[in-house]
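As you look at this complex, bear in mind that one protein chain is not there, while each of the others sits in place.
Labels A and B are assigned to the chains in the order they are written; within every chain, residues are numbered from 1.
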Amino acid sequence: MPVILATDLIVYFLAGSIVYFAIATRKEGILSSAWRELKRNRLAMASLAILLAYAGVALLDSVRYRDPVVEDNGRVARAADGSVIYSAQALSLLDRAVEGLRTNTEKTYSAPFASTLYSKESVELPDGTIKRDYPPLKHPRSHWLGTDKVGNDVLYTALKGVRTGIVIGAGTTIVIIPFAIFFGVFAGYYGGFIDDIVQYIYTTLASIPGVLLIVAFMLLFGSSGYQGGLISRSEIYLKFFVPNDRLFWLCLILGITSWTDLCRLIRGETLKLRELEYVQASRAFGISKPGIIYRHIVPNVMHLVLITFVLQFSGLVLAEAILSYIGIGVGPEMGSWGNMINTARLELSRDPVVWWNLFGAFLFMLALVLPANIFGDAVRDALDPRLRFR
Amino acid sequence: MLTYIIRRILYAVPIILGVNILTAVLFFYVNTPDDMARKILGEKNVTPAAIENWKRDHGYNLPAFLNAGEKGTAKLTQTVFFQKSVPLLWFDFGRSDRNNIDIGNEIRHRMWPSLAISVPMFVIGVVIDLFLAMMLAYYRGTYLDLWGLFLGVAMMSVSTLFYIIGGQYFLGKVLKLFPVSGYDTGLYSAKFIILPVVIGIISTVGSGVRFYRTVFLEEINKDYIRTARAKGLSEGKVLFKHALKNAMIPVLTNVVVSIPFLFYGSLIMETFFAIPGLGNFTIEAIQAQDFAIVRSMVYLGSILYIVGLILTDISYTLVDPRVRFE
Partner (left out) sequence: MPDIVIEIKGLKTWFKTPKGVSKAVDGVSFSIPKGGTFALVGESGCGKSVTALSIIQLIPEPAGYIAGGNIILNNRDIVPLSEREKRDIRGNNISMIFQEPMTSLNPVFTVGDQIVETIMLHQGKSGAEAKAAAIEMFEKVGLPDPAGIFYEYPHRLSGGMRQRVMIAIALACRPDLLIADEPTTALDVTIQDQIIKLIKELQAEMGTAVLLITHNLALVYQNAETVGVMYAGKMAELAPAKALFRDPMHPYTVKLLRSIPGQEKRGKALDTIRGTVPPATSYPAGCHFSGRCPREMEGCAAIEPPLAERAPGHFAACHLHDPEFMAKPWSKPLRHEPDAMPPLSVPHDKRERLLEVKNLKTHYPVRKGLLKRVVGHVKAVDGIDLVVRKGSTLALVGESGCGKTTAGKSIIQLIRPTSGEIVFKGRELTRVKESELKPVRSLMQIIFQDPYSSLNPRLTIKDTIEEGVRALKTGLDKKGRLDKVTEVLERVGLTADMMWRYPHEFSGGQRQRIGIARALAVDPEFIVCDEAVSALDVSVQAQILNLLKSIQRDFGLSFLFITHDLAVVEYIADEVAVMYAGKIVERGTTEEIFSNPRHDYTKKLLSAIPRLDPGLVSAWKLPDHKPGR
């Protein structure tokens, strides 16, 4: 029984876009010449490979289905009306692929590659005497990043954070793109009263400090919805779709605070484009305004959308960590680097120090954000060097 | 010049009104006072009577925007919007929902610790950023520039949280150079200030240097720089005299707009270092779900942003003769 969260749609859309762009670079046109330039930049190509690996993990973690509950006698459990009963846990392909990491839990903290727990306990020796010592692990030397307080593998937690990071980084921009294009293009092309209204709206929205707007929204709406972990019956709408996903709300709200930049950029570009000679040539053919917008304006602002997408990505991944830290990010049950940092903070004041939770989050975030920054710069330079100024 | 400033301020009026209405819609209409009462009194076992009581005590027992039961202007004035939101226009913030403290008074007190952290952080930070950026621009194309830029990108790829946690751990706990967190009054506060300031600067230096470097490089490719070189000026003079003054124009947009926000402090820094400033105040209010305070801070933040925009426009006239003589 498949389960699709609202945010899964974002990941599918992202995967679709990647395939689309991969095909588009094969054809002639601006994308293909930008791609040829990008290919010469080896650092950017390496970054792209890492980003694609992250996207792959996110995609694996976004295809999930619920298994039927199996009774003790090995038969599939059925309800009174004969329908199959499914477990409340929807495991993703990623969960199934790294089954070992997920299920090989320990009792509590253990250091990376350790064979014993991190704290002493009373251990019964083979000769029956009881001694305080470091008890051996159930799965020695198998936890590359150690285990956390309740004995879960840190590598597994960090891997689960990948999807959250990707969804926030990519989803936020994807959610707002239609609005930004619509308002930006119409304000820029029609000008006058429409332009005044749109400018007023985005200046007003931009004046409200982003963090506080997010805080306000999350306080108001964010406390309900799917927070990660088990899926309750009420959250499964139409049998398998979960629209009320807290992560999705977060994307939407982050989007509301960040759409103004893109909108302003598109408006400015449209103002320039509408005076260009090919637009005037179209007008000389008597082509209507919507027709011109569709044929000439929108395709020529799309590169701004792509640039904004890659440039905003890293900032949003970093923002997620901070919001989760303040307690208004994704739900506590959902794997996220922000949540890892949050718990790790207290662990640093333990003695001896438990550092691997923080280290895991650091490693996974840096390995996503650094390539994203490098690749973002390269994409911008290839598509529109003028924007370096921003 | 004066008419320009006046005009600029007049342009801000509709935006301030818009922000006021927007916050009111968000806090009184989307999230009704009933919801607030329920959250503050506890989600469970709360009676309708208790909610009514709470609303009456805190002045939320009126209709949101239009009071149909009253006559004349009272239709508008006897509303939550008019009683609670309109006074914000003259900076009357009212009292908090939870402890009934005077928010305006609290802001006046708490802005000083915020300033004590944010002003040195901002001033020293901008100076360091500009200096490093100019150095990279001077040595553009060399390995120094290349690695400096890469380091900058790498540094901006690390979350602020790591800088804070790492800094507190190594500089505070292991090396014991500074107290890990806390605050004191007067001059005693200095030892508490240094650590957050240093960490604050380090966490933003990557993005700052990268931004200012692009600004300088942009200027270096302009025609008038070629003219300056053709005159026989040294590269240093070309960069530090001709390019710098032009680069100040985009630098100002970035810098001046954030000056008013110094009053605001930093949400994250202040909670981590237990600085009793406005940022901390806001986080506490968020965690306590005190909507009166959050609303006041949202509004205050917007006003500061608008003030920043106005200051930016005015500062343009100081550096750019093309605007000055407009």
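Basically, a contact is a pair of C-beta atoms (placed from the backbone, for glycine too) under 8 Å apart; a residue touches a chain by one contact, two chains touch by 3 or more.
Quantities reported herein were computed from a predicted structural model and do not represent experimental measurements.
Listed by label, the shown chains that the missing chain touches in the whole complex are A, B.
Within the full complex, the residue among A:G82, A:G128, A:G286 or A:P352 touching the omitted chain is A:G286.
Remark: the residues of chain B touching the chain excluded from display are 7, 10-11, 141, 222-224, 226-235, 242, 245-246, 249, 319-322, 325.
Residues of chain A in contact with the chain left out of this view: 28-30, 33, 40, 276-278, 280-287, 291, 295-296, 299-300.
Everything below uses one rule, namely that only the chains that are shown with their structure count from here on.
Per-chain CA centroids place chain A at a distance of 26 Å from chain B. Across the complex, chain A is touched by residues 14-15, 18-19, 22-23, 26-27, 30-31, 35, 153-154, 156-162, 165, 169, 173, 214-215, 217-218, 250, 261, 264, 267-268, 282-283, 286-287, 289, 291, 294-295, 297-298, 301-302, 305-306 of chain B. Taken in their complex, chain A has these residues touching chain B: 200, 203-209, 211-213, 215-217, 219-220, 314, 318, 321-322, 325-328, 338, 341, 344-345, 348-349, 353, 358, 362, 365-366, 369-370, 372-374, 377, 388-389.
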